[in-house]
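The structure under discussion appears below in the form of structure tokens.
All protein chains but one are shown at their positions in the complex.
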Amino acid sequence: MSSEFLQFLLSGITVGAIYALVGLGFSIIYNASHVINFAQGEFVMIGGMGTVFIASIGVPFPVAMAGAVLLAVVIGISLQKLAIERAREASVVTIIIITIGASIFLRGLAGIIWDRNFHSLPAFSGEQPIHVAGAVIVPQSLWILGVTVAVAVALFVFFNRTMIGRAMLGTAHNPLAAKLVGVNTNNILILSFALAAALGAVGGILIAPMAPTHYQVGIMLGLKGFSAAIVGGLGSGPGAMVGGLLVGVAEAMAAGYISSNYKDVVAFVLILLVLFFMPSGLFGKRDSERV
Amino acid sequence: MKKPTVVSRYAGVFVLATVIAVLPLLLPNSFYFDVAINGGIAAIVCVGLNLLIGYAGQISLGHAGFFALGAYSSAILTDNYGWPPIASLSTGLFVVGLLAFVIARPILRLKGHYLAMATLGMGIIISIVLNQEVNLTGGPDGMPVSAFSVFGWEVNSELAWYWIVGGSLIVIVLLALNLIDSAVGRALRAVHGSEVAAQVAGIDSTRYKILIFVVSAVMAAYAGSLFAHYTGFLTPSEGGFFRSIEFVTMVVLGGMASVFGSVIGAAILTALPQFLTVFHDYEHVMFGLVMMLTMIFMPKGLLPSLRNWISKNSL
Partner (left out) sequence: MSLLEIKGLSKFFGGLHAVQNLEYTVESGKVHSIIGPNGAGKTTLFNIVTGVYPPSSGKAIFEAQDITGLPIHRLASLGLSRSFQNLQVFYNMTVMENVMVGRHRHCQKGFLQSLLHTPSITRSDEEARHQAAELLAWVGLEAYATAHANSLPYGALKRMEIARAMASEPKLLLLDEPAAGLNNKETQEIDELIRQISNRGVTVILVEHDMRLVMGVSDHILVMDHGQKLAEGSAEEIRENPNVIAAYLGSGA
């Protein structure tokens, strides 16, 4: 394996882990409500920008990070309670427009309340690069991979071993049956938005030391996270993880071997290819319309 | 039964034409003309987009891409290759129509959220290409576009542009209304209402979705071409995500499945940022709010809600 290839692979996996976190958020909300939350990317932005600005008032970074995640969670819950819940009976197009509206509203608000400049967070544990078989990896990459793996394990345990996690999965599978056995589906929806917002914010914090954050980063990161969820199969947790890594690696390879100008196109081409040729993704369920 | 629809159809066009004819008398200066022209251009896009979203029920979050392709085709062919503007415009419409046709078949197999994301991706790819192909488009710095001319007559007064855009809008509204009130239009609305029932009635739903996707793309390209020559300068942001969202917001605010609603939505949302500083400075926030609030409190949009209100209160 050439060291150049290994380098691209490593950077692809690193950024892919972020896409995976964002993609998980899409899948969790989709499972709970069959809504694609177009504002998912804004949680990523709030994670990064929130940490920058909370830290700027003088609190230590770990506190600022927790604050930013909390902020994203509060906004996620408000989005569900104030906007999406009110249009529950509405058509898909209506819901799409509401979440897009929420997305540019939050983006605009961030641009006003915070600012419109680029900001970086300091790396969590220094910038001393580590050499691996001729390739270089920065410690932040290890943080990203480590946290992503930890989040994946925690989510796995949550969804399979805890009552509330299983209730969430049950609701995704059959909302009516879940209601009948006494699951409060409203709380499940709120929890899903909270969880998705937290995942996005964590992703936004992790990536901010490597790629500067900005009030408009949400759109691209959101779309790439969506691409991860679609490639893996919408609604599938493992799918989102694998999808994220695939999108990240494909993008890094395209940037390395083809043209970095067009690296952002890769995620969309993947979305389009998967949607056209394999609409249920790698791990997704196929559903059909009954008449 | 037939008479009222036909009468109200042409009555609406008559009112629109009257407003367009009288408006120049009321506009105090060229700033107001500029707003009116830009509103008219946006209205042309929105009437087409509403045929797709409001009538046929197929969302597109990438129509600014077609708008920009129309604009850049005119700009590139006229300025880089020296074509007559009218030839550039026609070629641009043809190329965009062809591109939309090629994209339409795979993309319109998707429904709902998937279609939204796919069209969003399509729009962003177009805008990335416009940003990157610096040799052709000037990249992020933009490119100048020479004035529009037909057989040696150069369109350079604000008033001339006003009549071109206003006249185009009237024609396009008329064509759209004709289309909706025909078997083709009923087929489109039926596909929106229940695709399987439409197919049982013998409607090839794929064919109709492709047709209206292409029609709306060509309308957007036409508006883009007018815009290019009118403003004289283009940047890739004309094809960007936010521009697409602006068009969708206009359609939604005016009223889905309402042609005149689209004209009103385009007029309002073009004028507001020009006259209200809060709208101009906080553009994202305001557009986001308009989208959310309209969908939550007035999902039918302004014009249909107003119509409902009037008919309820006149009983």
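Order of writing sets the labels: A and B. Residues in every chain begin at 1.
To be clear about the criterion, a contact is a pair of C-beta atoms (placed from the backbone, for glycine too) under 8 Å apart; a residue touches a chain by one contact, two chains touch by 3 or more.
The structure displayed is predicted, hence computed values, not measured ones.
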(request) Check each of B:L179, B:I268 or B:L306 against the chain that is not shown and name the one that touches it. (result) B:L179
(request) Decide which residue listed in B:S90, B:Q199 or B:S237 touches the omitted chain of the complex. (result) B:Q199
(request) List the residues of chain B that touch the chain left out of this view. (result) 1-2, 175, 178-179, 181-187, 189-190, 192-194, 196-205, 211, 257
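One rule holds in what follows: only the chains that are shown with their structure count from here on.
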(message) Roughly how far is chain A from chain B, centre to centre by C-alpha average, rounded to an integer in Å?
(response) 32
(request) Please name which positions on chain B make contact with chain A in the complex. (result) 53, 57, 59, 61, 106-107, 109-114, 116-118, 120-122, 124-125, 128, 132, 196, 241-242, 245, 248-249, 252, 256, 282-292, 295-296, 299
(request) Using the touch definition up top, name the residues of chain A that touch chain B in the complex. (result) 35-36, 38, 83, 86-87, 90, 92-94, 96-98, 100-109, 111-112, 219, 223, 226, 230, 261-262, 264-265, 267-269, 271-272, 275-276, 279, 289, 291
